[in-house]
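Take this structure, written in structure tokens, and hold onto it; I'll ask about it next.
Missing here is one protein chain; the remaining ones are kept as they sit in the complex.
Our next item is chain A:
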Amino acid sequence: MMDDLTLLGFGPDGWAPLLLKGCLLTLAVSATSMAIGTVLGVLLAWARLKGPGWLRRTALVYGVVLRGVPELLVILLLYFGLPSLILSLSETFGWEAPGLPPPFLVGSLSVGLVSAAYQAEIFRGGVGAIPRGQFEAARAMGFSDLLCFHRIVLPQVARVVLPALGNVWQFNLKDSALIAVTGLSELMRTSLVAAGSTRHPFLFFGVAMALYLVLTTLSSTAFHYGGRYSNRWDRG
């Protein structure tokens, strides 16, 4: 028991600093991928709703593919597959060979790309849930498209999509564990290393589980209150 506490402590043999750093890194990767997913998701939703035919079809195919393959595969493809393709290309054309890409960037990007596919569906549904008359009332008074989006669409979409986005965020947070395969020392990777080098797998995986639970619980509480706030005008 003393042994466990030492291992989890802040002393010279303790893993606490690394585990906390892992938590922060997990949060950072998740937040970055969520942001990438939101920006790309809004664009994809716009493409599906208002884009010209070819763009609409491209966005549709994107969603089908990225939601239809395992996330791990996307990460492996971007982190190992793409560089090896570039490597063989550079050998062919005699370019300077690039190294492996930065894990943080590729990790966030791959989780973000998948997240975008799910978020696009959520935004599309959210805009569809706003009655036509809402846009018409704004247009009839001379609102520009941008002003209408900002003042009329966005606040109403937020109410509809926030609970669903909370779910996506929770998936993002958990999927970020897959980035461990790139060697990025986020929470999952750190606990793997700790479990292996101390031979206390139950202890460290248990702690990792607890830390993930803390992260997901805290953030879903935040989404809950965000959702309540954005919904303040629709209550009784």
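Criterion: a contact is a pair of C-beta atoms (placed from the backbone, for glycine too) under 8 Å apart; a residue touches a chain by one contact, two chains touch by 3 or more; residues count from 1.
Note that contacts and distances are computed from a predicted model.
Hidden from the displayed complex is a chain whose UniProt protein name, among "Acyl carrier protein", "Fe-S cluster assembly protein SufB", "Spermidine/putrescine transport system permease protein" or "Amino acid ABC transporter ATP-binding protein (PAAT family)", is "Amino acid ABC transporter ATP-binding protein (PAAT family)". Within the full complex, the residue among A:Ala16, A:Leu82 or A:Ala137 touching the omitted chain is A:Ala137.
Contact between chain A and the unshown chain involves residues 131, 133-134, 136-145, 147, 151-152, 155-156, 159, 233-234.
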